[in-house]
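Starting off with a structure, shown below.
One protein chain omitted, others in place.
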Amino acid sequence: MSTQEISLEKLRVRQPRFEGIESGHRACLGCGEALAARLVTEAAGPDVMIANATGCLEIFTTPWPESAWRLPWMHSLFENTGAIAAGMESALKAQGKPTKVLAFGGDGGTFDIGFQALSGMLERGHNVLYVCFDNEAYMNTGIQRSSSTPHAAMTTTSPPGSERMGKRHLKKDILSIVASHHIPYAATSSVAYPSDIRKKVRRAIAIEGPTFMQIHCPCPLGWGHEGAHSIEVARLAVQTGLFPVIELERRELIGSMPIREPRPVTEYLAMQQRFRHLFAKNDSRAVEELAHIQALADHNIKHFNLRGEGADALDSEGADTVRRGGMRRS
Amino acid sequence: MIEVRIHGRGGQGNVVAAYVLATAAFTEGWHAQAFPAFGAERRGAPVVAFVRLNDKPIRRRCQVAKPDYLIIQDEALLQVPGLIDGLKPDGSVLLNSNKEPGAFAGLMPNNIVTLPATQLALQHLGRPVPNTALLSAFLKLTGLMPTAALGRALEQRFKGAILEKNIALIEAAGDSIDAGAWQEVANA
Partner (left out) sequence: MLKALEGSQAIAETVMLCRPQVVAAYPITPQTHIVENIAKLVANGRMNCEFVSVESEFSAASLVLGAASAGSRCYTASASQGILLMSEVLYNIAGLRVPMVMTCANRAISAPLSIWNDQQDSMAVRDAGWIQLYCADNQEAVDTTIQAYRISEKTELPVMVCVDGFTLTHTLEPIDIPDQDMVDAFLPPFNFARALNPRNPISVGTLVSPDFYPEARHSHHHALLDAITDIVAADADWQELSGRSAGGLLAADGPDDARIGILTLGSIYGTLSAARDEYTDLPSTRLIRLRAYRPFPADALRRACEGLTDLIVLERALSPGYGGIVAAEVHSALAAMDSTPRIHSFAVGLGGRDIPLELYRKLHDTISSGEVAPFSIIDVDLDKLPMEDRGLGRAVNG
């Protein structure tokens, strides 16, 4: 076996990473979901089996006769991912194999059509990590609203108009629902914090039993921003308090990413075309909705105790990193 | 019957181009048909759309295998094998490119016209969506219908500032074109 000397400075760059997903897939430029899937599979390693719901991820990674997956992977239908995963897990258990089952679904396949199967899988305690890639709408079919779509967001089935200001209903709190199944670990994360994703995946996989992750993934096409701004948008979602990054163990809040300087929601919303009706001039409804959304953010910050204090040596917010790199203002 | 195939990349308004062209023709009394061929398209992926124009109702719904015209919204697509397949021997190509047609002479024996549509779009719309500029040039080249028909079709889809900018764009694009250069073939 040959060895190679690598300096400490270069070590972080040179360290080998497991690539569960190959490049060359057909995702859009700046796709948050593609990045999240790469990070999850990197952290999970090769001894896994994947059940994947219908959606963007499945479509852009497997245009027959090509596949981007270097892992055993199956797509069945839209609504049954939890059940497929439960079946895989049951078989592997019967065979005495340690291979971990991962279930992948978008928000549509998790919050809505796949909800029943997910609930069953969680309730029966299957040893599966379910990852929801949350881009807040049915993106694969052309940007229709799901129950994960945030309040007031524009989608093709929740368009603003004289009678409406985007989606009427609130974003479903899937994490609480999932946690109510008494599962050992449920967490949110965001593509703006790749190390956080990897850390949480490793944590979840090490647990014997059902675990769940909801990863916030910007969709440039569906949210209406440049692909180059995906990370910035994702970070603002966290820093406004609109997407809390938290961890629950059997419903107890055991960890959260602190926000040291909460950003006003308008900074986040203004970057996305799907909220542009909230900035319409002379529309009192828009003013009202902006206040609504700010109240939602404020509530999250209070409820999950997200307000951080002082400097953090680990710079977990990443805000300084962005400033060093230069924040885009256009 | 005139058959047009429009090649583009997802995000360039390829399907809208086909719909707008057909709508413009309809306002001029043509029978028109437009439809896309969908892949699992994502932004940037190659997409194709078809347009048929006729003086009688159009009944066939197959994809256009032998187009009279190709409109190519992105030069990079010339690398896709089979892109120009089926183009009629006397068919013509309108290509979105900053280069002169001579640069493409080796690729195909047909009549090629280039238009810097992306540049024009950036100038007038601030976004690199080349479709309306190319349609305007197409109408000027073929003499099939006046630019005003295109304007009417755009009015059905856009309003306010976006519409105004597109109208300015199609005027500019049309002006830069040799009117009627393809008229003989169009009238055949």
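Note that the chains are named A and B in the order they appear, and that numbering of residues resets to 1 at the start of each chain.
The definition used in the following text is that a residue touches a chain if its C-beta (ideal position, glycine included) is under 8 Å from a C-beta of that chain, and two chains touch if they have at least 3 such contacts.
What you see is a predicted model; the values in this text were computed from it and never measured.
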Looking at the whole complex, which visible chains does the left-out chain touch?
A, B
Which of these, B:36, B:67, B:91 or B:174, touches the one chain of the complex that we don't see?
B:36
Determine which one of A:100, A:145, A:200 or A:263 touches the chain that has been left out.
A:145
Across A:112, A:134, A:196 or A:247, the one contacting the chain not displayed is A:112
The missing chain sits against subunit B at residues 18-19, 22-23, 26-27, 31-36, 38, 40, 58-63, 65
For subunit A, which residues reach the chain that was dropped from this view?
54, 64, 75, 77-79, 111-113, 115, 138, 141-142, 144-145, 147, 156-164
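The rule is short, and it goes like this: only the chains that are shown with their structure count from here on.
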Centre distance in Å when subunit A and subunit B are each reduced to the mean of their C-alpha atoms
39
Residue set of subunit A touching subunit B in the complex reads 26-29, 59-60, 63, 220-221, 227
Which residues of subunit B touch subunit A in their complex?
10-11, 39-40, 42-45
